[in-house]
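There's a structure below that I have some questions on.
Only a single protein chain was left out; the remaining protein chains are all shown in position.
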C-alpha cells in the first residue's frame, strides 16, 4: 500500500511550505500593522458576521462539497482547509502590495481579511477541477499563482475598465472555473479502469457533499449581498434566495428527466442547486422584481444539468479535460449566464434612463467578462505548465483519486 | 436494480414540477414587487440573522434529522431541500393572497420570506412521517396542500379566534405532526420483511441525524424567540435553552431505563432531546422563572420517550399508521403538552390579574389547539387520499425505504 508513492514528497512538502510560511511571517512583520483607530462596536460586529458567513462558505461549504469522491474524501476536505489558510494569508499581503504604496505599511482590518477569504475562495473552486490529480506541493503552487492572478485581474478591472467592486468580485466564478479547467487540462492523463472506479461516490461521502451544498446554499445570499447596504442588500439577499429556490426545484426534476429510468443523480443535485446563486450574482442588487431572478435560476439549473450531462463526454473525449467535481457546470456556465444577464440588464437600464453611451457600456461589460475568462484560462495554463514539471513529483496516474497516496491510513478502515 | 420502478415518473415529475414552477414565476410576475422603502441597516441585518437561523433549522436541522434511515438517507436529505425550496415559494404567494386585497401587489421583504420558511417547515416536519413511502411527485402535491392548509389555519386563528401571532406559529408542531400521521395512514401498507430491515439505522446515518438534531437544538431558542423583542425575547431564548438542556439529560437517561439491558436508543436521542423545545414553544415568553420551563422539559422528554416506546406498537398494529421518523413523539405529543401548558398558564394568569373572562379564555385557547389538530388531521386525510390516487405511480411496497428507487446509484456504494 502506497509503497510506490515517491518518498521525496516527505522532504519537499514541509521544506517548501515552511519556507513559504516563514516568508509570509517576515512580510507581515515588515509590511503590515493593525488598524488602531476605534471603530463602532455595531459596525465591527456587523462586519465580523459577514466575514464569518464567507468563512463558513469557504471552510464548510466548499470544503465538504468536494468530499463526494469515494476514495478521495479525506484529501477533498483537508486540503481545502490548508489551501484556504495559505491562500488567505497571501491574498492579504497581495492586497496591500497592489493597492498601496510599497513604502507604507498595510493597515489590516476585518474587511481586508474578508476580501482575502474571497480571493482564497477562487482557489477552492478551482481545486474542485484538479482534485485527485495533484499532490499538496502542486496545490500550494497553484494557490499562490491563482491568488496572484485573481488579485491582479480584480485590480485591472477596477482601475483600467472601471468595473465596480461587486461585479469584479462576482467574476470569481468564471475566473476560477476556467482557471481550474486549464490546470486540469495540463494534468489530465487517460485514466486506468481502477482510477475511474475511485471517482465514484458512495452513500456517506455524498451526504457530506450534501452538507457542503447546504452550507453554500444557505450562505449564498450573504455572499452576494456582502458589499451592499440597505435596500440594495435586501434585494441582493432576496433575489439570491429566490434564484436558489427555483434552481433547486428545477435541478432535481430535470435531473430525473435526463436519466432514461427517471432516476435522480446525486452529483447533479450537489452542483446544480447552486447554479441559481451563481447566475444571479452579478445582477442580484439590480433586479427589481423576484420573477426575473427566479427565471434566471430556472435557466441556470437547466444549463447546469445540461452541461453535466453532455460536457463531461465532449470535454473528456475531445479535449481531454477531466473535471473532478464538475466545476465547469457548477460555476463556469452559470457564471457566464450571469455575466450575460448583467450586460443585458445594464443595456436595458441605459436605454430606459436615456443614456447615450450604450455601446460603450456593452463594450466595458463584455470586456470585464472576457477579461475574467481570458485571465482564468491564461493563468490556469501557466499554473498547469508549472505543475507539470517533474520536480513536484506528481502522483502517478494509477494513484489518482486515492487518499492512500497522501494519508496514513488505518488498515481496517479501507472502504468504510 | 430498480427495473421494477415505473419509468413514467420520468415524464411525470419534470412535467408537473416545471409547470408548477413556471406558474409560480408568472404569479410572482403579476402579483409581487419588492419593498423599495429604505430600512435601517441594523434592523435589516437583525432580521436577516433571524431568517438565517430559521433557514439553518429547516435546511440543516430537519434536513439531516431524517437522514437516519439506513437505505433512505439520500432521499431524506435531498427531498427535504426540494420541499423547502418549493414550499417557501408557494407560502410567499399564499401569504400575499390571504392577507392582502388581490388587486394590489404583495410587497416582499425579508420577514415575509422568514414567515414562508416557517410554513415550509411544517412540510418538512410532516415529511418525516411519510418518508420512504411516497415518491417526489406525491411529496410535491403534499407540500402544496399542506402549505395551503397551514396558511389557512393561521389566518383563521388570527382573524376568527383572535390568537396572537406567536401562538398561531407554535401550533405548527401539532398541526404538522397530525397532518403527517394522517397522510401516513393513507399510504401505510403492511411492510414485507425486507422493507422493515431497510428501516433500520447504521453508524454514519445516525451521526448525520445527530448533526441535524444538534442544529435544531442550537437554533431552537432563535425559533421560539423569533417574534419577540427585549425582555420577552430574552425570556423566550433562556426558557427554551433550559427546557432543551433538561430534556436532553432526561431523555438520555430514561432511554436507558426503557431498555431491559440499560442500553440507550439512538433514535430516541435524535428525537426526545428536542421535546423540551417543542413543549416550551407556546409559553416560552411568559414563564417568569427557569424552573417551570425545566420541569416542562423533563415532562416532555418523559412523554416523548414513553411515546417512542409504546406508540409505534399500538399505532402500527391497531391503526396501521407507520411513522417513519417518529414525528408523533418528537413534535406531536410535546406540542400537545405545550398547548395544555399554555392554557394552564393563561388561566392562572387570568386568575391572578383578576380578569373575569376566564371561561372564555379557556374556550378560545382550547379552540386554537383543537383547530390545529383538527385542521392537521382533516387536511392530512385529504392530502393522503389525493396521494393514494394511482395516477402518481407511488412506489410499490417492496421499494419502500429504498433510495435505489429514486436515485442513480453507484454499484460499489451499496451499503457504505
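All chains are identified by letter, namely A and B, in their written order; residue positions are counted from 1 within each chain.
Going forward, contacts are C-beta pairs under 8 Å (C-beta built on N, C-alpha and C of every residue); 3 or more make two chains touch, one makes a residue touch a chain.
Remember, it's a predicted structure, so these values are computed and weren't measured experimentally.
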With respect to the chain omitted from the figure, which of B:18, B:98, B:245 or B:345 is a touching residue? B:245
Pick from B:264, B:311, B:378 or B:397: which residue touches the chain that isn't shown? B:264
Missing-chain contact, candidates B:154, B:173 or B:235, resolves to B:235
Residues belonging to subunit B that touch the chain removed from view: 42, 46, 49, 70, 197, 200-204, 206-207, 210-211, 214-215, 217-219, 222, 229-231, 233-235, 237-238, 241-242, 244-246, 248-250, 252-254, 256-257, 259-266, 269, 273, 288-291, 294-295, 298, 415-416
In subunit A, positions touching the absent partner: 2, 5, 7-11, 13-14, 16-18, 21-22, 24-26, 28-29, 32-42, 44-45, 48-49, 52, 55-56, 59-60, 63-64, 67, 73-74, 77-78, 81-82, 85-86, 88-89, 108-110, 113, 136, 204-205, 208, 211, 403, 406-413, 415-416
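Going forward, only the chains that are shown with their structure count from here on.
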Go ahead and align subunit A to its copy subunit B using Cα positions, then give the rotation in degrees, nearest 5. 120
If you average the Cα atoms of subunit A and of subunit B to get two centres, how far apart are those centres in Å? 34
